[in-house]
Structures are given as C-alpha cells and as structure tokens.
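Encoded as structure tokens, the structure appears first; notes follow it.
Missing here is one protein chain; the remaining ones are kept as they sit in the complex.
Just so it is clear, A, B, C, D and E label the chains in written order, and each chain counts residues from 1 on its own.
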Amino acid sequence: MLHRFISVLDRKYNFERAKAHCDIPCGIYDPITAQIAAVTVVRMIDLMTDLEGKGGEKGKDYLNSMSRYITVKEDHAEKAKAEIRVIWGDYIKAPHLEKYPDLHGLVHQIMQLGSKSRQTTDRQVALDFVEAINKFTEIFWATKNVATKRAKSPYNPPLELVYPVL
Amino acid sequence: MLHRFISVLDRKYNFERAKAHCDIPCGIYDPITAQIAAVTVVRMIDLMTDLEGKGGEKGKDYLNSMSRYITVKEDHAEKAKAEIRVIWGDYIKAPHLEKYPDLHGLVHQIMQLGSKSRQTTDRQVALDFVEAINKFTEIFWATKNVATKRAKSPYNPPLELVYPVL
Amino acid sequence: MLHRFISVLDRKYNFERAKAHCDIPCGIYDPITAQIAAVTVVRMIDLMTDLEGKGGEKGKDYLNSMSRYITVKEDHAEKAKAEIRVIWGDYIKAPHLEKYPDLHGLVHQIMQLGSKSRQTTDRQVALDFVEAINKFTEIFWATKNVATKRAKSPYNPPLELVYPVL
Amino acid sequence: MLHRFISVLDRKYNFERAKAHCDIPCGIYDPITAQIAAVTVVRMIDLMTDLEGKGGEKGKDYLNSMSRYITVKEDHAEKAKAEIRVIWGDYIKAPHLEKYPDLHGLVHQIMQLGSKSRQTTDRQVALDFVEAINKFTEIFWATKNVATKRAKSPYNPPLELVYPVL
Amino acid sequence: MLHRFISVLDRKYNFERAKAHCDIPCGIYDPITAQIAAVTVVRMIDLMTDLEGKGGEKGKDYLNSMSRYITVKEDHAEKAKAEIRVIWGDYIKAPHLEKYPDLHGLVHQIMQLGSKSRQTTDRQVALDFVEAINKFTEIFWATKNVATKRAKSPYNPPLELVYPVL
Partner (left out) sequence: MLHRFISVLDRKYNFERAKAHCDIPCGIYDPITAQIAAVTVVRMIDLMTDLEGKGGEKGKDYLNSMSRYITVKEDHAEKAKAEIRVIWGDYIKAPHLEKYPDLHGLVHQIMQLGSKSRQTTDRQVALDFVEAINKFTEIFWATKNVATKRAKSPYNPPLELVYPVL
C-alpha cells in the first residue's frame, strides 16, 4: 500500500519528470561544504589523539581543549550530514535515482557514518565518512555532466577529495 | 562499485545487526514533533488564504501578517523534514529496510513534499505532506511493536493524525 | 504602582477577554515536545551514571561520550523550558490565570527545575522536572476541555507522562 | 493539589532560601540587552511607517526593505522576551517574589506585549513594551541594591530608558 | 595611545610571530563557502527581477516567492560575510598584513558590500561583492603558496570565481 501511495504522488507532482532544482529553486549546490566539514572531523580526532598522547596533567586546560575538539567534531559531522541531506532532498529526483539506484542507500550510509563519527574517536570511521561523501560528490557532478578528479586537499590532513574539473 | 562499497561498510560496522539507537545513542524518538509541524504548515496556508480573501488595503499590516505566515510556514516545513531525517538517519537500520523496502523512497518523498510546501500556497500539497508523515509514523511505531490508531488532532485544522496506542 | 500599570494594560489590550491564541495567532500548541525533552534529560543522566559506573580508563573516548551526554542534557532541559515558556507567554491568558492562580508559580518552578537539571546529575531533580511539566500538561489540556490520562511513555526510561485522550 | 506540589518542591530544593544566581551559576545579568531590543522594535515600526508613507511604486525594492524591517522587528521582539525570561527564570527567587508579588504578572505582560509587537505595526504597543521592560529593569536593579535613573537612550528614537547609577 | 596599546599586545602574545592557525587551532579554512554564498546572492536578485518582470497578479504566491528570495539573499550575504570574517579574525596574522597592507581595508569593504547586497536588489552591488571575495581568495591562497586560477563556476549564473590549483 505504501508503494501505491508513492506512485500516486509521483504521478501527481511529476517528480520524476521535474528538472533538478533546489527548493527555492535556485540550482546552486556544491558538496564541497560537506567535504570540508568531513575533513575537519578527521582533524579533530587527530588533535584529540595528539593531546591525549602528550600525557601530563589533565587539568582545566586539558578539558578546555578536549571539549572544544569534541564540540567542533560534533558540529562538523552534523554539518556534513546536513549538506548532503539538503542536496539529496532538494536536488535528487527520480531520473537520478533510476540511473543511480544505490543513491538512497549511499546517503543513508553517510548519515550513519556521520553519527558514528560523533560517537567515537576512531579515525577510520571518519576516513570512511570522507570517502562516502567523495562517492556522493562523484555522482553529484556526474548528474551535471561535470567531470571530476581526485586531488589532495590543501588542508591538514591532506586527504584525497573529489573535485569538479572546471 | 558503489554497491560493493556499501556492502563493505555494512560488514565493517555491522549496521545491519546493530540494534536500533540514536546517535548518542539514547533511543528517544517520536514523529509527533514532525506531525505537529506539518499541521502548522497547513494552518499557515489557511491563514494566508483567509487574509488574502479579506481584500482591502494591502499596506504594512497586511505585509506584516503575510510575512509572518510565510516565515512560520518555511520554518515548520523545514522542521518537519529535519525531524524525519533524524529518525531516518539515526534510528532506521538495515533490518527495518528489509521489512520496509520503500522506506528510503517514502522519506525522500517527505523531503520533496516539504520543499514543495515551502514553494507554494497549495493546501493539497501540505495535506499530502501531513499524510506522508502519517505513513512514516505508522511504520516507525510498527518497528517498535507499538500499535497505532488514527484520530483528529486537537489543533486547528483538526486533521487526522496517526498516534501510538499507549 | 506596578499593579496599576498592569491593570491599565489589561484594560487597554483586553488581554483578559481575549480568546486564547498564539502569537501568529495559530492555535497549535502541544506540551508533548517539552515532555519528550524532559524525559531525554533523565535519559542522559542515566547514561552519565552508567558510563561513570563502568570504571576503566577515562581517556578521550570517555570524555567524548560524557561531553555529548552533557550537551544533550543541556539542550533538552533548555528546550523543555522554552516550549513551556512559549505556551505560557503566548497562549495563557487572564481567564486561565483566574481559574489556575498557581500557574505563574508552576511555570516559574519548571524554569528552576530545568536549570537545576542542567547544573546537576541528580536523577530526582530531572524526575521532578518531568512531573512539573506533567502538571502543566494537565492544566493545558483542561483549558481546552480535552481529557487527559497517564501512561508509560514508549521511550527509555518509560516514565509516566500525561497524554490527551483523543 | 497543585499548590501543595509547589510547596513540596520549595521545601525540597530550598528555592526560597537560595541566594540569587544564574543557572551556571554566574550572576551576570543585565536587562539592557532587552531594552535595546525593545527600542529596536519601535525603530522598525517607524521605518515601516516611513516607507509606506513615501508612496510610489511597491516593487521588489519596497518588498525587500519591508521584509527586512519585519524580520528585524520579529527577531528583536523575541530577543527582548527571551532576555527577560532568562532573568526571570534563572535569577528571580522566592524572596524577590515576596517583595514584588506582581513580578510574575509583569513578566507575563512583557511576553504578551512582545508578541503583540510582532503581530502589529502599532507604535504604541511597542512603546508599552519598552516601558514594561523599564519597570522590570527598575525592580531588577532594586533587588541588587543598585539605584536607577531614567535617561534618553543614545539611539534613534531617543526613548527614555532605565539605567543603573554606576 | 591606542597604537601603543596594540603594540604592547603584539609583544605580549607574539601575534606577529605566531604561525597562522585557526582558533581551535585546526588550519582548515577555505573561502569557497563565502564564494558560493555570494553567487547565491546574485542568483536571488536575478530571481526577484524575473518574478517582478512577469507582471500578473501580486497575490499570496507572489509574496511567498518574493519573501523566500529575500530571506535567502539575506542569509547568504550574511553567511559570506561571516566566513570571510572568521578567516580574517582567526587565520590572518601580522606577517600577512605586512605583505598585504590593504587586507584590513579589503575585508572591511567586503562587509560593506555584503550589507549593501542585503539592502538593495542592485545586481552590480552583488557582482562587486563576489569580486571582492575573489580578491580575498587570491590573497588567501597566496599566503599558503597555493596557485590560483579563474574559472566559470558550475552554478547559475556561471560567474567567474577564483579557485586553487590542486
């Protein structure tokens, strides 16, 4: 019955024939914001690991720094998730889904990896988060017929990110 | 290759075997917040239609009211979308998706109806938004083995909402 | 003189004769959002107590989890307070206050319990916070002539909440 | 029964004997932020009235300005309300209420005037809002044994505000 | 005297010798977010001009769209300003200022152009805003020894943006 409900809606609003546009609609989307945020998550985990590794007294300065890293990690993991959700919710339409049938699943995994990045300080989780967003970025630019390449980002850590060829 | 990437992640983090939990994890989710927000969208459209229907001078008081209705409509459509996205991203796991294979599609449609509710003043779009969230609510409570019923909400307009039987 | 100031305002704007409405006015209020937020405060205290009780190393993962519980506790205590304040400030009018002369005091106590829930990790404070909001909820629905019942919430911990009978 | 509930809480947490403090507790409160915000509400109404009075074409530039005035009016009315609510909820304790038994009522009126300032473009409502906050400011500084004076604010419009004598 | 105050601070904290870093410090800055936001401002002005140009009835749907364009314009102009201010405040240090003595002035002009973009619907102002941010972007990447190029952005309108060569 659920399936039927969706089909009826599809017919009603012609979602599947609609041209891609944002909810204004304005058409300005770019996954780079999510990519930068995800790299920041990795960076925060590195800073947390470094600070813990230094040993020494765990007084108010230690807590001040650790708290700030955790908060920035939280905020940027959530920001990365939010950016992807907006592109998925506002830009991705039925024709994209026909061509990329795993796209819903990929976005769902990005949500889960983002949440997991908040719950842990495991660097590999955050790296997988970056990479899942890279995959999304490749698909996004492909839907716009813009070629992409991979390059080291000019940040620390210099992870490989997907960029449009402009 | 994308498919393989997802499968690898599934194995790695055992998402499919994980018990449902939020990203804290805390386990407190309730679609009622999204439902209330979606009803508010319908209400704002009603107020906009009433105000326009009154005719008369369209001076600063008219703009003051209309602007406020539009802003509340925007905010509540977005809030409803956000609440559903959080439940979907943090709570919904692989076993739910096996049982409800259209769930990704339903959530995606909720996003689209929410955006469409912002773009227009078409009451039917907002009613469909409420109903799509009702469908999601039914599924959500079913995953928790909580029975649901439909009842008129104690708000204006008194639309039919899905409630858990407690 | 203060008293006189209030009386003059009452006459001027007929607050006491005004029908209840929100500041749009839209009429859609529901204390359930505050109730869910207050239960979340209890839940966070439980998670903090559990984590501390586990003993073991108090490294970066411990701080990561504890920080997140504290932040969620802060946010939800404040959210619960905000929801009650909005209903009180925008919906509660003079006739309600005549019928429930302790209402101002109850709302003020909710504010204090909410703040105290942020300052401590004392579970009983948070339980009192939930219960004070339950009291408010009973009064709120009574002003709308909607009967209420008490039932275990479908969350963890399954505290008794006041629900409208729909 | 409600009354009894409050009394029990009072005994339990000794609210009435507690020294005034904020919810950190930090002790830094100042109604000046609310006063500035309320003056801004008057200013926005003046700008709206001026713009409408200019007549001429009501095209996109007119809407651009009017929308911005309305949004700033909304935000500052809400900000003024929020600042007062925080002081009331976190700082005001039982001994203050014994000395100023109308304080709950004054705060409630500030909420109502703030909401009314959002709903209308009536300058007098906004002036009453400023004045009600002035009254609150007088009481606030009196609880701290700081004398107050009235002076024209150095803003436009130069309304009379209550200031502590420092 | 002011000058002396600054010099004393410089000596005290060795700002001028400090290596560039953010306030965490994390080192991940990228003006692209500001650039995208500034292009969005131009886009909103285009949509406002198009909508007005269509003529026809200026009912609730017209206001709904116009209000949304104005809000998005406001938000993105402010977002672009905020991003530049963060880089300027947290990353730019004395050695950068010695090399680029006009940098303070450029940032100040970006603030003014951003505010002007909010106040008007003049496309040229928004184009100058984009270009001023391009200038800032060139300097930013030069401080990091990353070469830049100019290319049409893959958005609508396809304005020329400054990109790092990666």
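Basically, contacts are C-beta pairs under 8 Å (C-beta built on N, C-alpha and C of every residue); 3 or more make two chains touch, one makes a residue touch a chain.
Computed from a predicted structure; not experimentally measured.
In terms of the touch definition stated at the top, the absent chain reaches A, C, D, E within the entire complex. Across the entire complex, the residue among E:T49, E:Q112 or E:T148 in touch with the chain not shown is E:Q112. From the options E:I92, E:V130 or E:L159, the residue with contact to the chain not on display is E:I92. If you put the hidden chain back, the residue from D:R43, D:K60 or D:K135 that touches it is D:R43. Considering the complete assembly, subunit E touches the hidden chain via residues 2-3, 5-6, 9, 12-13, 15, 23-25, 81, 85, 88-90, 92, 97, 100, 102, 104-106, 108-109, 111-116, 118-119, 125, 128, 132, 135, 139. By the touch rule set out above, subunit A reaches the unshown chain at residues 59-61, 63-65, 67-68, 71. As for the chain not pictured, it touches subunit C at residues 48-49, 51-52, 63, 66-67, 70-71, 73-74, 118-121.
We adopt the following convention: only the chains that are shown with their structure count from here on.
Using CA-based centroids throughout, the chain positioned farthest away from subunit C is E. Between A-B and D-E, more contacting C-beta pairs join the chains of A-B. With centres computed as the average of Cα coordinates, no chain lies farther from subunit D than A.
Taking the mean of the C-alpha atoms as each chain's centre, subunit A and subunit C sit 34 Å apart.
Centre-to-centre, using mean CA coordinates, subunit A is 41 Å away from subunit D. Subunit C has residues 24, 68 in contact with two or more other chains. The touch graph of these protein chains has some other shape, matching none of line, ring, star or complete.
Contact between chains, as defined at the top, is found for A-B, A-C, A-E, B-C, B-D, B-E, C-D, D-E.
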